[in-house]
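Here is the structure we will look at.
The full complex has more chains than appear here; those shown keep their coordinates.
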């Protein structure tokens, strides 16, 4: 599935938030977005998932206009939004429940992923007792189990320590390469963006627009050693310049 | 709106099981029993004794009637009978007349008590022995339609300024409670509240309405039915009245036994009060009339005229529309 | 101007619905030929209203006074009780049966007590209205106080916030929507409660007017009173809703001022 976003504009209460965004994803591509806090990244995701309708512009999936259409992508919001009335297991099964997947199968798959996500033993707990990072992991697992071709991840690793984060990185790249899911990824970490992505968009401050679109020239599969290669450092420098120039 | 006969009433029947000898021959014709519904005006009390006696003694069955008694706790018997949800009801002459003047098609078919037994009562220590003493006192009313007009008529007759009498609607509290506080006198039925005072040993002064002005010697209560029932099933009305009449005759002759029947039918009501009240009331059902239930046209004429004068009804109501003796045995 | 227009667009659907309701009623009465002493048509009720309106202001005023004063008292009592229930689970468990008891007494069964203790003035009516209206408020507010966000409370406590500071900065604002739910229910009941309280003993008020109308089979006047009770209740309800909007601006607006 190819996604292309054209001339997108959006405003809240008459104040422009997204000035003009053009953006495209190829099938199976992993693309990251970085940009200053409050610039409109989450807003873009809300537009893509159809939760909000832009003032202007098009969102095309394989050429088909998807403005205001919903249910075509798995979306991990910035807040964890676990339902307090569901146990962790029930929470992560939200997707399969909504798409009316076969229950038994879904439960088995979910359960098999609990250790990987460091949530083993918490299946039947209510989310209230989870630590901040555990909540985020549960939300990520929930998003993953809602299997759509496009995955939108809004800072999925913000509350994770380096180690857990790396584990998650390799897991994410693993399932991504196996399952050919297209990923659009918001992060604040330049390193994370480079390590994971095929391409990176840099957004400017609100009202935002794309100020840079860089290809990451690193081969797949990635490994930690690549983070000291000159290609890596060059991209990093480029991104940092773009971000710092904003001031 | 007159399908009351074929439509079986859905109520849980109050029937005290008929075990009397009279009931023995009933089953043969039980399939042809006419169903009828009788609605009370208040909780079962000695005004109703005849009905319960007739039911218990099987008089209704003998007349071919399968009677159901409905006990509403509140007023409203008149429109229910008029609407055909009940065939007979019990109420006051005032109620029937006002209803008729409003266009509600009901008429009285029997007077339960010949003399009017209500009046103004007050605890003896209030020293109210004549309507003249009402001046400056507080009256506890029940919100009846005719009440204020009657009080004012009385006051005018005794040259008391109506403005000097405070009129408070006391609603649901009883005479004894009300007169403990700010109320000085109240309108009561001697046969019930007055008797309760006797039972309690409280002395009261009673000023009977009928002693103040003969026009107030109207019938209370009366048994009534609707035009529809009276026209379409005269035989039902006749049979009903016959049975009821026998019931009251029994109550007149054997107050003690009648009281027990009422107690059995309404065990929740104070037994002592029923017995005392029955004893007081039994001789008054018929009084010195030739037979139980008979109504004098004069009483109706006079009272209707008074109602008209008091503007409680807007148009005259002809007496043969509101009452009839023709169903009496 | 803008407030006016918004007010109109706010009230319009309600007014239309009421009119529709009355029209259906009127038509049904005509179609089934319902006799007027059973269920009078709205037109007859209007008629009766205009014929007798000169009798009404005194009664209306009396009942309104009882309803409003009683409701206010009820709210105060409710807030105090809800607060007491909230501070200890022990108090909550022990108080609730008594609260329930207070709600299960038929007013007219305790009419004698009310009269002996408080006479025939406005006081017993105000008390009855308070008795009826305080309960839904207590139950709602108690639930609201119970369900505050624990972490917000912890935040204020970690700052050294006292019991009262926690209460005012977290628990109370959190309980406000619950409070207004209870107030809406209470407001709805208050006028009818005032009417019923008059049956305990009074010389003025819509309740008295109702009894008198009923005993002279003036069904049309009975319905005039019912309509007035409805109207007053709606008014009170509306005041509560408005107050709710004023006190909880964050529920409707994205910013203040």
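Which chain is which? They are A, B and C, in the order written, and residues in each are numbered from 1.
Rule of thumb we're sticking to: contacts are C-beta pairs under 8 Å (C-beta built on N, C-alpha and C of every residue); 3 or more make two chains touch, one makes a residue touch a chain.
Everything numeric here is computed off the predicted structure, so don't read it as measured data.
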- Per-label copy numbers for the whole complex, where each distinct chain appears once: A x2, B x1, C x2
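The criterion applied here is as follows: only the chains that are shown with their structure count from here on.
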- Centre-most chain by CA centroid is C
- By count of C-beta pairs in contact, the leading pair of chains: B-C
- Message: As a test of understanding: of all chains, whose mean C-alpha position lies farthest from that of subunit B?
- Response: A
- State, to the nearest whole Å, the distance from the C-alpha centre of subunit B to the C-alpha centre of subunit C. 38
- Task: Find the geometric centre of each of subunit A and subunit B from their Cα atoms only, then give the gap between the two centres in Å, rounded to an integer.
- Result: 84
- Task: Go ahead and note the Å separation of the Cα centroids belonging to subunit A and subunit C.
- Result: 50
- Item | For subunit B, residues that touch 2 or more chains besides their own | none
- Within the complex, which stretch of subunit C touches subunit B? 35-38, 108-109, 111-112, 114-116, 119-120, 198-203, 208, 211-212, 214-219
- In the complex, the residues of subunit B that touch subunit C are 1, 75-76, 78-79, 82-83, 95, 98-99, 102-104, 140, 143-145, 166-174, 177-178, 180-183, 312
